[in-house]
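Okay, here's the structure, questions in a sec.
Of the protein chains in this complex, all but one are displayed in their positions.
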Amino acid sequence: MTPLSYLLQRGTAMIMVPLIVTHLIVIVMAVQGGLSAEEILGRTRGSAAWAGFYALFVLAAAVHAGIGLQTIAREWFSLSDRAAAIAGHLFMLALIGLGARAVYAVVWA
Amino acid sequence: MSGEKTLGVDIWRGGADGRYQSFEVPARENQTVLDVVTYVQRHLDSALAYRFACRVGVCGSCAMTVNGRPRWTCRTHVSRVAKAGRLTIAPLQNLPLIRDLVTDMTPFFDKWQRARGRFVPGEGPRDQLAPVPPDKPERAAASAAIECINCGVCYSACDVVAWRDDYLGPAALNRAWAAWNDVRDGDRTGILKAVSASGGCHNCHTHQSCAAHCPVSLNPTFSIAGLKRASIKAKLKGELAP
Amino acid sequence: MLETLRTDILVIGTGGAGLFAALYAKKANPDLDITIAVKGLVGKSGCTRMVQGGYNVALAAEDSIERHFMDTIVGGKWLPNQDLAWALVNGAVKRIHELENEMGCYFDRNPDGTLHQKAFAGQSFDRTVHKGDLTGIEIINRLAEQVWARDIRRLEEHRAVAFIPARDGSGLSGVLLVDIRSGAFRFVQAKAVLLGAGGGPTMYRYHTPSGDKACDGMAMGLRAGLTLRDMEMVQFHPTGILAGDDTRMTGTILEEGLRGSGGYLLDGAGERFMFNYHPHGERATRDIVSRAMYEEVRAGRGTPNGGIYIRMAHLGPEKVAKQFKGMVKRCADCGFDLAGGDVEVLPTAHYMMGGIEFGTDCRTALEGLYVAGEDSGGVHGANRLGGNGVANSTVFGGIAGDAMADAIAQGASWREPDASVLEHEVGRALRPFGQKPGNLNSLRERLLDLMWDKAGIVREEKLLKQCLDELDELSERHAATGLSDPTRTFNPTWHDWLNLESMILVSKTIAQAALAREDSRGAHYRSDFPESGAFETTRYTTVRMGDEETLKIGSEAVAFTIVKPGESLIEGEAGAPPEIAPPPQAAQ
Partner (left out) sequence: MSRATVIKASRAHPGFVAALVHRLSGLALAIFLPVHFLVLGLALEGEVFSGVIAWTNQPLVKVSEALLVGTLAVHFAGGTRLLAIEFFALERAQAFWISAAFAFGLGFSLLFAMRAF
């Protein structure tokens, strides 16, 4: 792990701390009385604040998990540094893609 | 040995593809694991290879894996580790095996150097001793980490060492932390560069096996965390650029 | 089977002497090809690492090298070679600065950041520099790091077995080594060789040095025709742990501060006895306490295991546990309760003042061979001051490094080895493989008891003569004893055999010299000659090997080149250290 990837991974973890807390609270509130599509969408539709919140979340999680998986691939599955980095980046990009689509869907679609 | 109380001991024999061999040794009131190994060599199997020197816990030569845990054998009383009158003694993990209980510690010391685990003289006058109050924060940090006997126990316990063969390991990084806190050192940034290179301190996952097993109660985890902070700070300031 | 390696400088041993020699030579000329060969791992074997008490050096404004010198001479009962002692006290000042400023050692400071120097037995000034009670680890780790960092070849787990002279008799050609790991022989040809194998009185039942030390260097020196001096001078430390049969910790040190701070020594019946011997009781000097303990045990008043109890509990177990944390933990790890209970102890052989004769430039009588540290003799005389041991190895190690580099600059070159000696020495080292397997262990046990009982703390003619006879018999039995396992790779029992060979030979020199010295001085006590004799006519004993491995004993008058008995370098004082026992913080 390079100092940069270390910095990014720990940094994104720190960013996610408040985000996760908020997210967990939202979930708990949401599940009270059962989940429904309308409820969720009603809250998020058209809100730029929610869009920003989740976009940041997605980005942080993607970078964070990408680096995390890269480390695991290197250490547990004996990939070379290069191969692990490629795998990690691919995962990150995929997550960003899927995440962006989800945010778009939840907020605007 | 009729009538005498005995201790069963399984000892690793041969190289990496070796096996355990069982022995019975007399149980004594005062007996360390090193004494058990010595007994086997002196009385039961004269070619049993093992290493020791000081016999009092200062040279760090006698470390072995005892019942699955790396330990300094000259200071480990049998009664504290024997399970149901049995001991299993193997060489240290994570180091090339020479034979029986003896490992090659060369990689351990090579990494010590790679981590810049040594002093580089500073500018201070050579004919005086630098006034360094012992409770100055840097000095206190260096002093807390310096009394390492380089036994390799932490290196053997650390899973990251097993997972990444270029990982510098807890002892070398712990030494680098002490060196970095030495205000007399002439190239402290050089230490941060060294521990930020491939295999450096950022690979540590804070498993704390090193601190849990260090026989002299050092805490490499803490030292490594210190290096992580210092190196990231330096990185953000652009000091780590070659 | 015999690999040959050429190097400019070969260093044997990695204690303070060996490591400093290598670093100094490399500094003098970085182009030199330097090789260090060591029986264990670099920096992890030998006794420098075990130093607890500290390092004597005159630094304080009120102290002086003259004072340190006088303490050394008076402590050594006028037996030291004064030029060597002078080089020691001077060099120590330089060395301690190098250790701090170039190697990175950090010695304990006072709260204001200035160096802390503590009191140590037998000295007229508090001058012992230390790092807690683990001074040796600090010194050796820092030195080893500097050696690893340099381009210095390391032959680890390589045992030196013989000096090989030049075919033309011009000096030393090189050293024959056994690679302990592979079992192969290696001849290292060198322009200059430093011997720093550290002596070590491990032939006594109870001893403090590390297990790798077996007087190999002194034995090699003897066989190469060199003269040893002061071999009767073996220092005993009063309190070594007694842990029973087949224990490695038996003999290891409990620090002197325990007695200094008010610990009791008790006989088997639980009675204090030291005041029967000396008005200072337990705080009397090392030699007096050691002798008293030995006499008590010999008179049948010891503990069931034949020792003496040390008791600290009356000082308050908690206080003891705090003040002597390291010692209490060490005892606890071995199953003893030092803070609250009684621990069995006995005097334990600690240091050899004697060794190979050498000059202030570390040269020996064999051209190309240099010696430093505990393998050398003449610096301490009849007694070594606590704290002068590590000063000795580091000071002279550095001097030797310079001298060797200098000799090479002056044109010293490789000498062709005497092939017949080489062949003979390989044969000698391999001898046990050709013999019928025997019980090596009982031989070692016999040697340990023999030296302890007959050439130990209290000596007399009759016992010493018996000792010598038995040593002769022991060497014959040893020579005929073979190994049960033909393995040569990392076969510890082969090395036990080789150790025993060195130990028996050097034991003979000790017993011979003890028999020859008909007085009692410092570490040497003859019950049949209890007086010290006149200092003005002091002579030192010499031993060398004649034909057929017979030992030739002799003596030389001490040249009082700097100060004569009755005089002092210090104005208005005799230079004698205070008679009072050391204050509590003193250790060994």
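Worth pointing out:
So that you can tell them apart, the chains are marked A, B and C in the order they are listed, and the count of residues begins at 1 in each.
FYI, a contact is a pair of C-beta atoms (placed from the backbone, for glycine too) under 8 Å apart; a residue touches a chain by one contact, two chains touch by 3 or more.
Here the structure is a predicted model, which is why all the values come from computation and not from measurement.
Of the chains displayed, those contacted by the omitted chain across the entire assembly are A, B.
Considering A:Leu4, A:Ala55 or A:Ile72, the position touching the chain not shown turns out to be A:Ile72 (whole complex).
Which of B:Thr32, B:Thr76 or B:Gln93 touches the hidden chain is settled by the complete complex: it is B:Gln93.
Across the interface with the omitted chain, chain B contributes residues 10, 12, 16, 18-20, 65, 67-70, 88, 90-91, 93, 156-157, 159, 205-209, 211-213, 219, 221-222, 225-226, 228-229. One chain of the complex is left out; on chain A, the residues touching it are 10, 13-14, 16-17, 20, 24, 27-28, 31-32, 34-37, 40-41, 58, 61, 65, 68-69, 72, 91, 94-95, 98-99, 101-106, 109.
One rule holds in what follows: only the chains that are shown with their structure count from here on.
Because contacts link the chains only in sequence, without closing, their graph is best described as a line. Ranking every chain by how far its Cα centroid lies from the centroid of chain A, the top place goes to C.
A straight line joining the Cα centres of chain B and chain C is 27 Å long. Listed for chain A are no residues, as none touches two or more other chains. Multi-chain contact residues of chain C (touching two or more other chains): none found.
Within the complex formed with chain B, the residues of chain A that make contact are 1-7, 74-76, 81.
Residue ranges of chain C in contact with chain B, taken from their complex: 40-42, 44-46, 49-50, 59, 96-98, 100-104, 106-109, 111-115, 132, 134, 136-138, 141-142, 145-146, 148-149, 181, 210-212, 243-249, 252-253, 330, 333-336, 440-441, 483-485, 487, 489-493, 496.
In the complex of the two chains, the chain B residues touching chain A come out as 160, 163-164, 196, 198, 200, 202-203, 228, 231-232, 235-236, 240.
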